[in-house]
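One protein chain omitted, others in place.
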Amino acid sequence: MRIHPEPPPAVELVDIHKRYGSVNANQGITLRFRPGAIHGILGENGAGKSTLMKILAGFTQKTRGRIRIHGVDVDFQAPAVASRLGIGMLYQEPVDFPVLSVLENFMIGQIRGFRLHRKAFRERFESLCTRLGFSLSPETPVRQLTPGERQQLEILRLLSMGTHVLILDEPTTGISSFQKETLFKALRTLAQEGKTIILVSHKLEDVESLCDRVSVLRHGKITGEMERPFDPNALLKMMFGSVPSPLKRPEIPAGAPLLILRDVSAPGDRSGLKACSAIIREKEVVALAGLEGSGQGVFMRLAAGLRAPVSGVLRLRDEGMHRKDGIAFQKKGVAFLPTARLEEGLIPGLSILEHVALKYCRGFRVHWNVARDQAARHIRYFRIKGDPEMPVESLSGGNQQRLMLSFLPDAPALLLLEKPTRGLDFESALWVWDHLFRYREKNTAVVFSSSELEEIFMVADRILVFYEGAVIRDIRAADTDIHELGSAIAGKA
Amino acid sequence: MSGSEWLLLFSGVVAGATPILLAALGETLTEKAGVINLSLDGTILLAAMVAFAVAFETQSAFLGCIAACLVGALVAAAVGLFSLKLGQSQVAVGFVLTLTARDLAYFLGNPYARLHGPQFSSVPIPILSDIPVLGPVLFQHNWMVYAGLGMIVLCWAYIYRTPMGLRLRAVGEDPRAAFARGENPVRLQWIYTLCGGFLVGAAGAAFSLFVKPGWGRPQGAEGTGWIALALVIFGGWHPMRAAAGAYLFSFLQVLGIYFQGWIPTVPAQVFQVAPFPLMIFTLLIIAYAQRTTIPREDRHRLRLKALLEVFSGAAPSALGKPLRPGSL
Partner (left out) sequence: MAVFGFTTGILMLAGAPPMEAYGLLLKGSLGSGKKVGAVLTAWVPLTLCAVGLLYTFRIALWNIGVEGQMIMGAVFATAVLRWGVESRLPLFYLILAFPAAALGGGLWAMGAGLLKTKGGVHEIFAGLGLNFVAQGILLYLIFGPWKRPGVASMSGTAPFPPELWLSSVSGVRLSPEGVFLAAAALAVTVWMFRYSRLGLVFKAAGNNPTAVMLFGEKPGRYMILAMVLAGAFAGLAGGVQVAGVYHRLIPSISSNYGYLALLVVMLSNYRVALVPAVAFFFACLNVGGIQLPMVLKIDSSLAGVIQGAWVLAALAAVAWLRKEGRPEEAR
């Protein structure tokens, strides 16, 4: 670590602590951000980056510690206070209002009083747009925008409110590489104007290409800081402790066609699914790539029988699955693992034991002793940290995922996994894939979606690229590379 | 029917719609902010009783009306206390309050049953009331009817044409996002719960002070709160359309009275319950229209297109899901 003489910091975080129940999300973090620079906060999922930034933005209250702005101690109770002091945050999940128009979204948070000065705001909006090189039309409803455009809108709004400390939480997830370029250019412009930019990311390449200085977080603590030029290996070591070992992937040739879709269309998500044709074969691992909400979710739910197509043919092996419901699909050996664990996959309010009973005790009467033994086996084999009586919502994300994996049938024909490693730390993710690969020996086809290109190349045999609800590429992983895939995802096929 | 009879009929429709109109507008306001006040049916009765009692004691219909509005706001405050402050289910609290407010109205109103008290009298608006057709239908009423008419425009303009209205809609759509943008969602929800309750109280006053004057058990306002709640859905959470629903309902009610005279063989009981199957049927159509499984681009193929367009409004996304302090 080298120490430079620096200009006085715009923002200082001193010894920040944050506890959620028994979890220590932040443990004594001290950081300085200087104006006119782009500062990166690097760390893997769950390292405590978002929590720290939400504290700085006033969204979450710290347990202990001090925040100083231009050398003055401040204390936020709400985002309103932080934004008055010029701190604005672009959240990871968009905090906008899909049913309202772009202009209305732009105005919420910065209007008061009795009159809507639509015209004045529209002018301000348009001049900001041109300054940063964004092109957005004020009257479109926000639900029609791509994630990247929603992000642009939010940045415009923050700047319009006089933000001089701009925090961006994982801004490059789910946007096209073209939009990423636009974003990075805009951020450089803003930094040159003297604003303080804080970029939160778990992607090394983003931080490398944009930031002037990087702080790395791991398990809620700062493990190191570095100025440009960066040493990627050193940063990786700060992130993970040790450089992770790659996954062993058995080579197995694909088998007979299993799932066949011909010209299938269905509504849902942002784009729906439009005239999709695809074949999934036995023993294959197929990745569904694409921007968030480009049709992958609809594809999965169609293949799981949870949603009905409005047109087209969907077949499992030789059998047409028209008008069949999810239960019929399950009987054919289709298993689906949704990404929203507590919303779609598990049942909050029920314990692990009750989940096990629900899955395996099929008679009229529930034999709790049998269920208890079974639950103990699940907990042991899948290394779930928790006891049978614990309600599932009190388990950590990784343990919830393990519990869901434990409910997969022994030899499914088709496994549908929606972002199976989302929110898991690297080691848990490796464990999940290691477990999933074992299914291929039982002729199972594995279909998964992911927004991490590295993960896709690590595990997939074949990749289907979704764009605006259509499959625009169907390619073997060995025949492409990360750059080609990146541009395909952005629609430049 | 002659022309003057028709005018009389429509004039009756406009006057008769006032309570249900006020209640539907109030509830629209509350639900736009993401809060369901399910206690309407009881609140209206309690407010009607208080309006009549206060008007009787003070011999002032105006004071009665004010008291009713305050009672409406008070019951709404109870909804706010239990749901916004204590985090209980809005449906549960609203339902208990429906029954409790109704019984409280019967209990406290007992001494005032079947008495003759003050009423709102018609105040024709000079000049406007002389306009042919429109004049007698719209401008020969008491001031509460005018207030109801004005409230439609006021609510619409407030929700869609002012910054406060924009913030109101934002909170109802996503309180977390509104919080992130510097709003205080809980405070805004409190404000609109109280405002909505105020209007619902006014609806009660409209019942006991001119539509069904006096107090008794039953008063005759029983069930209208539920109709008003259904009208909010019917109106797609838009004040203008909710108002249209209120007038349509009032029209059907008046028509029912005429029909009853024409076809004496059908028992009166059938007409009394007729609004409710009608309500279920309308909600069925609305549910069908708002169903997301019909893709937007496919809608033009359907014969019911026009009908679907009318009912395509969507509920505020965060309706009935209050923001918990722990969830931030």
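The first chain written gets the first letter, and so on, giving A and B; residue counts start at 1 in each chain.
Here, a residue touches a chain if its C-beta (ideal position, glycine included) is under 8 Å from a C-beta of that chain, and two chains touch if they have at least 3 such contacts.
From a predicted model like this one, the values you see are computed outputs, not experimental measurements.
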Contacts of the hidden chain among displayed chains: A, B
Contact residue for the chain not shown (choose from A:346, A:456 or A:490): A:346
Options A:59, A:230, A:336 or A:466, residue touching the unrepresented chain: A:336
Selected residue (touches chain absent from view) among A:132, A:279 or A:358: A:358
Touch residues of chain A, complete complex, unshown partner: 19-21, 61, 306, 325-327, 330, 336, 338, 342-350, 354-355, 357-359, 361-366, 368, 407
Touching residues (missing chain, whole complex) on chain B: 38, 78, 82, 86-88, 91-93, 95-97, 99-100, 102-104, 106-111, 217, 223, 226, 229-230, 267, 269-270, 272-273, 275-277, 279-280, 283-284, 287-288, 290-291, 325-326
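One rule holds in what follows: only the chains that are shown with their structure count from here on.
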Whole-Å separation of chain centres (CA-atom averages), chain A against chain B: 43
Residue numbers on chain B that touch chain A, as the complex places them: 161-164, 166-167, 169-170, 173-174, 176-184, 292-296, 298, 314, 317, 328
Residues on chain A engaged by chain B in the complex (per definition of touch): 57, 59-60, 78-80, 83-84, 89, 91, 94-100, 104, 107-109, 111-116, 267-268, 272, 308, 310
